[in-house]
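Of the protein chains in this complex, one is absent; all others appear in place.
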Amino acid sequence: MKFRSLALAAAMSTIGFGTTVASTAAQAQAKEQFFPVIVYRTGAYAANGGPWANGYVDYLKLVNAKGGINGVKISFEECETAYATDRGVECYERLKGKGATVFQPLSTGITFALTEKAPIDKIPLITAGYGRSESQDGSVFTWNFPLLGTYWVGADVAIQHVAKQLGGLDKLKGKKIALVYHDSPYGKEPIPLLQERAKLHGFELDLLPVAHPGVEQKATWLQVRKNRPDYVLLWGWGVMNSTALKEAQATGFPRDKMIGVWWAGAEPDVKDVGAGAKGYSALTLQHGAEPNSKVAKDVIALVHDKGQGTGPKDEVGQVLYMRGLISAMLGVEGVRKAQEKYGKGKVMTGEQVRWGLENMNLDQKTLDGMGFAGVMRPVQTSCLDHMGSSWVRVHSWDGANWKFASDWYQADDKLLRGMVLNASRKYAEEKKITPRTPEQCKQ
Amino acid sequence: MLYRENGQFKTSYAADQQVFTIAQDKWFVLGVIAFAFIGVPMLVDEYMFRAILIPFLILSLAALGVNLLVGYCGQITLGAGAFMAIGAYAAYNFFVRIEGMPVVLAMLLGGGVSAAMGVLFGIPSLRVRGLYLAVATLAAQFFCDWAFLRISWFTNDSSSGSVSVSNLKMFGWTIDSPVDKYLFCLGVMVVFAVLAKNLTRATVGRQWMAIRDMDVAAEVIGIRPMYSKLSAFAVSSFFVGVAGAMWGFIHLGSWEPAAFSVDRSFQLLFMVIIGGLGSILGSFFGAAFIVVLPIFLNQFLPALGDLVGISISTAAVSHAELIIFGSLIVFFLIVEPHGLARLWSIAKEKLRLWPFPH
Partner (left out) sequence: MGFFIETLIGGLMAGMLYSLVALGFVLIFKSSGVFNFAQGAMVLFAALAMARFSEWANHALGGDSLLLANLIAFVGAGLVMLLVAWVVERFVLRKLVNQEGATLLMVTLGITYVLEGIGQTVFGSEIYNIDVGMPKDPVLMFESVFEGGILINKEDFIAALIAALLVGLLSLFFQKTPVGRALRAVADDHQAALSIGIPLNRIWVIVWLVAGIVALVAGIIWGSKLGVQFSLATVALRALPVVILGGLTSVPGAIVGGLIIGVGEKLSEVYIGPMVGGGIEIWFAYVLALVFLLFRPQGLFGEKIIDRV
């Protein structure tokens, strides 16, 4: 009996491989632009990964419903990573073989691993709002696009926001700011910038790491109680954020003195804390919760009402949903830009998409026309600046909804530029990469 | 019919003590190795190399190391991931801090550091055993997770704590294409597998097995438990450390401590138990099972769904993957608690008698 079942398993597996191989071949032949969708819908970060993935896929469906990119339809396939780096690498390899031209891994760890692989395979990476901060320097990081903002932008704006609340950058002197962070490359990314700012303005920086996945934070918040910082910056992801807010409530730390990064400012982070999170504010990667924007209504009308929606309908317009949607839009616009140069209505290659992303110029009119009025500000990339925009707003939770609580901020480019160049030159030296000269950039 | 040892007479002790006493076995294994070196690079595509074969080879090396400790010496460990991390980070430091360090030497030195740490963390095994020891080894796991995140010296002061390597060269051979990487991993693996096989046949391996079967009795017949247990920890950590260095250098290229988390430790223990405790071959079976199964399910389930006309969401697939993976583990442990290697040897026994079993 054992052997029969083994034989059966073997037979099943051959059939399985056969069918997957067949379906791969079929996809490669069709004239479609293939978008890989790397997601995590299970595991410790599922509650946050889900809405992002739904927004991403819904936007691709929306583009198709509107007729594709100049007539080129989009095909896509999801691959589950459960936020694990090695699963992410496997997904990358698998989807690469199916003609992927732009990857968005939504994990700092996977981004680090793919940064090594992308230049060899000539496939650009978009890391909208995450990834390596120094990858803004496109002359070294030819294939990385941390569009809309990096963690250094976030940290910089967070300090600016604190200073504004205090009444000026000079008021920061002698103050104490604690950074409660996810103990991983993601959480450690803002530290160099905060240290730089601390030196500049004379405030004290307290670093409080929280181990993955962040369900046990009692000791961290006991330390907050002991050190009595004036502000707490929260750099968490997933359950760590809601736990931090609950512990803040339990230790009586005022929530309006807490500022989260844009990954700590969405519905799953505050929903089950409810009124306990009232007053908590977080940075936004330009957009907040935008259920009333035109693009969200388009998705409802053209995707959800046709029964094609990926997630629950009431999720459309939530913060992370919008983040996924905008990330997809950036990828699509990269392809569209590439088509302008390499031929409209054609399927672009990875190298061509890279060119498109590097020369992207989304002005306000274009954005408004696509339904992003009030959601986004212009994005313009170049060889030296793969970020394209560093606009940030702050929104805060009123107990039931996210509401904008500040005007637009922009990161201090003078400070940032120097740090980015330093770090990227160091990377180039280690990797023996010669940074591209402005002439090479033009090609 | 083909698989018979009739007529193969041993005329010396040396012949009787060969690794493969049956000629067909020897030719089969040599054939597989030759095929792996020559045939595979001509046949498979890049995805197969990068996503399946390279991880499989590296993890089977790690599983081999764990099997030496758990299967041969009977010391359960849940900290194998930590030793992979130690190997990877130590090799990284040798590689970037010393100019012109050859990759292989860096990896071996990484393995050496891992072996030294293995001895250190193996000391509790002299007093604690069984499940208590398993949990004690978790201390090593969590300590290493923390140390590589916190102590910036280990990561060459990289601000994010993530490190990366490139330009791997060995005797003028640049290891960068998938085929190169595969051949490199395969070469290392063959050397280590031969080493492991012979270790387990030598004095030290026999001592390990005596300790495993009953440590008090082993002590009575004159085996020093301290020496045997710690040597098992050292050798096992060396293997695991080299595998860790390869995982970082060759498979990932850039990594953070989370690549060697406690999940990895569990995964390695799974491989050993499913493959077969105390079996070199079993380590390979186990690694293949654990590496291929999730990938296979991940691709097979949607394909199956397409066949019957339903589209299965990614979430459902990965949940189903968890369920099937878990049930298969339970199923295998119930049906054959001694692992796939035992199934293999049963099959061989039957084959020897086939087609006349009586």
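Each chain carries a letter (A and B) given by its place in the written order, and its residues are counted from 1.
To be clear about the criterion, contacts are C-beta pairs under 8 Å (C-beta built on N, C-alpha and C of every residue); 3 or more make two chains touch, one makes a residue touch a chain.
From a predicted model like this one, the values you see are computed outputs, not experimental measurements.
*Asks:* Have a look at B:208, B:270 or B:289 and name the one touching the chain we're not showing.
*Replies:* Selected residue, touching the omitted chain: B:270.
*Asks:* Pick from A:55, A:109, A:209 or A:260: which residue touches the chain that isn't shown?
*Replies:* In the complete complex, the chain left out is touched by residue A:209.
*Asks:* Pick out which of B:41, B:102 or B:124 touches the chain that's been left out of the picture.
*Replies:* In the complete complex, the chain left out is touched by residue B:124.
*Asks:* Identify the residues of chain A touching the omitted chain, counting contacts across the whole complex.
*Replies:* 41-44, 46-47, 50, 183, 207-211, 213-216, 218-220, 222-223, 225-226, 238-239, 242-243, 246, 249-252, 268, 271-272, 276
*Asks:* On chain B, what residues meet the omitted chain?
*Replies:* Listed in rising order, the touching residues are 70, 76, 124, 127-132, 134-136, 138-139, 142-143, 145-146, 149-150, 214, 216-217, 220, 262, 266, 269-270, 273-274, 277, 315-316, 319-330, 333-334, 337.
Following the convention adopted for this analysis, only the chains that are shown with their structure count from here on.
*Asks:* In the complex of these two chains, what residues of chain A are touching chain B?
*Replies:* Residues 2-3, 6, 12-13, 16-17, 19-20, 23, 39, 41-42, 46, 50, 53, 78-80, 82, 84-86, 89-90, 93-94, 96-97, 108-109, 112-113, 115-117, 120, 132, 183-185, 188-189, 191-192, 209, 211-212, 423, 430-432 of chain A touch chain B in their complex.
*Asks:* Please name which positions on chain B make contact with chain A in the complex.
*Replies:* Interface residues on chain B, with respect to chain A: 45-47, 50-51, 55, 96, 145-146, 149-150, 159-162, 164, 166-167, 176, 251-256, 258-259, 261, 263, 295-296, 298-300, 303-304, 306-307, 313-315, 317-319, 322, 335-336, 343, 347.
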